[in-house]
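One protein chain is absent from this view; the other protein chains keep their places.
Up next, chain A:
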Amino acid sequence: MLIIKTENLEKVYRTEEVQTKALNHVSLTVEQGEFVAIMGPSGCGKSTLLNLLGLLDEPDGGSLQLLGTETSRYSERQRAELRKRSLGFVFQSFNLIDELTVFENVELPLRYLGVGAAERRQRVEQVLEKMQLLHRRNHFPLQLSGGQQQRVAVARAVVNAPPLLLADEPTGNLDSASGHDVLGLLTELNEAGTTVLMVTHSEHDARYARRVIRLLDGQVVLENSRSQF
């Protein structure tokens, strides 16, 4: 089953005088269960692509199908709905909410899904245990190391068991040991059935993926599977 299918996806950034085409007719597909890395130099449009795939931004043209439905004309409300049910995010800068504890951060997607308190507790504890963070449940993000914070972010991304996990430079702010740790987690999740799409500019990280899509100046220039590295 196709999880992602884009056709001629376009994104243009406009200021008063300059118009920059961040994505130029990008067409790609991602199958269920894949682990795909999107690579390219700074400014090639890989984060823009991830934002569009994660429905965090709106495309200016082309089509974007997620889980078999066309989303390019979705309203804000529909996009929020799809995000909370089917997508998980891991960001380079962790993006944890500083005012919330580890437990509360991880619990947040379940709150938005309207899951009851008892079930929330059970599911959050389960995922924190798996990430070996249960003893940190009442800590605030700023009390944790970078690696720990990113593990919290991964826990939050998967607590509602989304079919698709989007990771934007997940190891960018981590030392190599912690980075390895996080990539291990993503691999594990992928092996358990979650489709993972990761933006990275690290060749090392990209090796964890089974397929690499390379972008340059907003266009797909190369696709290859791991066997072709």
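The criterion applied here is as follows: a contact is a pair of C-beta atoms (placed from the backbone, for glycine too) under 8 Å apart; a residue touches a chain by one contact, two chains touch by 3 or more; residues count from 1.
Quick note on the criterion: contacts and distances are computed from a predicted model.
The subunit not displayed here is recorded in UniProt as "ABC transporter permease", chosen from "ABC transporter permease", "ECF RNA polymerase sigma factor SigW", "Membrane protein" or "Succinate dehydrogenase cytochrome b-556 subunit".
Summary of contacts with the chain left out: across A:K46, A:R136 or A:R156, the touching residue is A:R156. Across A:T6, A:N24 or A:N51, the residue that sits in touch with the chain not pictured is A:N51. Mapped onto chain A, the interface with the missing chain covers residues 48, 51, 54, 56-58, 76-77, 80-81, 83-85, 87, 89, 91, 93, 95-100, 108-109, 112-113, 156.
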